[in-house]
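A single protein chain has been omitted; all remaining protein chains appear in their positions.
Each chain carries a letter (A and B) given by its place in the written order, and its residues are counted from 1.
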Amino acid sequence: MLHSFSRSLRPLLTASLLASAALTPVANAQDPVRLGFMDPLSGTFASVGTSGLNLLEFAVDYLYNSKGGILGGRMIEIVPLDNKQSPTETQLQFRRAVSEELRILFQGNSSAVANTLNQTITRHNRRNPGQEVLQINYAAVDPILTNEECSFWHFRFDAHAVMKLEVLTDFIAMNEDIKSVYIIGQDYSFGQVVADNTIRLLNEKRPDIEIVGNEFHPIGTVKDFTPYVTKIVSSGADAVITGNFGADMVSLARSIIDSGMDAPIYTFYAAYDGITATLGEDGKDRIRLIHTDSANPIASKTRRDFNHTYKDAHPNFDVTQSRLVNALMMVVTAMEKSQSTDPYDVAVALEDMRFTNIGGDELWMRPDDHQLIQPLYISKQTDEGIEFDADNSGYGLLTEYEVTADDTALEHSCRMRRPRR
Amino acid sequence: MNEVFIFATLNGLVTGLLLFMLASGLTLIFSMMGVLNFAHASFYMLGAYIAYTVSGYIGFWGGLLIAPLLVGALGAGVERYGLRRVHSYGHVAELIFTFGLAFLIEELVQFFWGRDTKNYQTPELLDFALFTLFGQEFSAYRGFMIAISLGIFAALYVVLTRSRVGIIIQASISHPHTVANLGHNVPFIFMCVFGAGTALAGVAGVIAGPVLTTFPGMAVVLGSIVYIIVVIGGLGSLPGAFIASLLVGLLQSYAIAADAGMPELLEWLGVSFERSHPLNDLWTLKLPQIAPVLPYLLLILVLIFKPTGLMGNREE
Partner (left out) sequence: MKKHLLLWAAYALVLVLLPSLFSSVLGISILNQMTIWILFALSYNMMLGQGGMLSFGHAVYFGLGGFMSVHALNLIADEVLVFSITLIPLVGGVFGLLAALFIGSFSTRKAGTVFAMISLGIGELIVASSLIFVDFFGGEAGVSGDRTYGPAFFGIEFLQDSEVYYLGAFWLFVATLLMYLFTQTPAGRMANAVRDNPERAEFIGYSTRRVRFITFCAAGMFAGVAGGLFAINYEFITEENLNALTSGRVLLMAYIGGLGFFIGPIIGAVILTLMNSLLSNYSEMWMLYLGILFLLTVMFLPKGFAGFIMMHRAAWNNGKMGSLVLPYCLTALPAGLFLTAFIGMVELSHADELLHFLSMDLANDSAFSWFVLAMLAAIGAGGVKLARPRLAAAWEHANAAAQEAKS
């Protein structure tokens, strides 16, 4: 759970952080390849960040370091950068990364952070040619990152919110029993993207479905969701759609369940980190999730072995974000292909890469906007047919609906400015 | 519409009474020591977490009994070994001490229990619908929450006004020196009151934990609302705290239930604005969006027009 003292003291001793003035290390054939992992590792949001860090470190050891490393024997070292999920802290940690010569940064949580990092990196790379930094975004889903605000230095390994909604609304549209939906979400950009696009897409696909509610609540400050749920129940909705995450997700789902309403709840983030365990039997067959990974059934032996070894090493954690493994493997493949760890070379090699992940999914990094095109899955919470459960609760996610990679691709409005080399 | 109104009232009552359980302890502590305990919501969170752990062994009802006692003991310890020391440095130091304590308790909770959401459930005994109105269930557990809060208010009122202990407490608030001269151990009374106040917060935590989710941010989410309430009600006034709690609970609940806002107001006034208007965010504001801010607005208005609060008579 900790990035322990040993790992963290190393930079202190070697680089003597504050005064590491002119020492630019010359890359040695045996030097480790150092990758930054920037996510919340302390504070309220830390559970998501630490579970990501655990997974990434495990994947590095399991896939590469235990097999002799990469690029002819170099080990990979993950350097954790705790940004506390705050845009300001992100700026500070970015400077630390630059100071420590970390040129490839994995970052996922919070679109606000991803946007800040994207802008900071763009500015930094423009002002410091030869010292560019690459952003490997494994979870931030704000569409603008691969549209209006796209950048050569940013790659997204998750599907963006509209791609996910496209699939989710398809799935809802297929269900003839649903005649009305209620949309509720946190009052910020992602919540708004979910609401606006759900309305637009449902209008196109099933004009007969009535949007009986479109509610925003303040993010992270609602004590009791019952007043909201009262409105949902009295609207008579057949389904609820929400982009809520964390405690807002659990509290909302709990209140809906407590009210005796039995409509299904379509979500983005209603699993793992205690959520599945808390909802338990009440969430069975009701909580549905759109995500990039089929947690059950497991499609390949490689993936099964990976999961089992991970569970043995970290009994209290689950493989929650396999996107992170995809991102790592594709970055390493790009390094091997270009025989370089330079961000520019890696970026060029990543563009247009086709890759089969350990679950057997076909992935394609679209070069025009740096958006990964991958299959998407809709799963439900259940305790039947579950091989890998969540939170050791016996309940887990079972895939119900699957869309192949090609069918998830959307148009984009990215006009990428490529640096000249 | 009728059903929404009825349920909004019920929800407002539940929230308001829950808030009162916290506010009552807070206001007791304030009346005695003259300091706002900023860590009060943290004791509420501790109550929920301890009850979660205890209920894993002996069930919900055991947790309801034991957790508040533990929280109260902890509170008394904090008063005895921390606050009493800081007391001599003045009110600002005390306030800042409790401020730091809130911060520390949040960290300690994450240290001992981790950062994820805890699976703390309502007892099976109360796992049924008390009544169903217009197709909506009102769970028995919420009824239980109302009952227990009202019970505590009644008990507190009786103890404070009718019992010997209550009279000593009231006397130590207004005339600590006289009470000490009469042979009572005033510091000990202070400690007990602080313990009792935090135990009340613990009770609130125990019963709120299962429905409002037990997670490390639960003290922050409850936030400064409790302090706001005791100030609105008038510092040190128990009836004031009661009224203010209900007022805030209902206000928020109605605001969320209302499907109105600026668009309706503007339409009524016959004014309209383009979407591109620089203040578009203001013209499209809905009441539910600003529901959580209303208590703060109320606070500022009350303080400007009646600095002592609704029922208070003490100037600080």
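Miscellaneous remarks
As a convention for this text, a contact is a pair of C-beta atoms (placed from the backbone, for glycine too) under 8 Å apart; a residue touches a chain by one contact, two chains touch by 3 or more.
Quick caveat: nothing in here was measured; it's all calculated off a predicted structure.
For the chain missing from the display, the contacting residue among B:96, B:130 or B:258 is B:96, taking the whole complex into account. If you put the hidden chain back, the residue from B:56, B:135, B:151 or B:307 that touches it is B:307. For chain B, the residues in touch with the chain missing from this view are 36, 82, 85-86, 89, 91-93, 95-97, 99-101, 103-104, 107-108, 111, 224, 227-228, 231, 235, 278, 280-282, 285, 289-290, 292-293, 296-297, 299-300, 303-304, 307, 316. Counting over the whole complex, chain A has residues 1-6, 8-9, 11-12, 17-21, 41-43, 46, 50, 81-82, 84, 86-88, 91-92, 95-96, 98-100, 111-112, 115-116, 119, 123, 127, 187-189, 218-219, 314 touching the chain that is not drawn.
Convention: only the chains that are shown with their structure count from here on.
Between the CA-based centres of chain A and chain B the separation comes to 36 Å, rounded to the whole angstrom. Contact residues of chain B toward chain A in the complex are 3-4, 7-8, 11-12, 14-15, 110, 114-119, 129, 132, 134-137, 139, 141-142, 211-213, 215-218, 220-223, 225, 252-253, 256-257, 259, 286, 288-289, 291-292. Put simply, chain A touches chain B in their complex at residues 44, 46-47, 50, 187, 215-218, 220-224, 226-228, 230-231, 233-234, 247, 250-251, 254-255, 258-261, 273-275, 277-278, 280, 391, 393.
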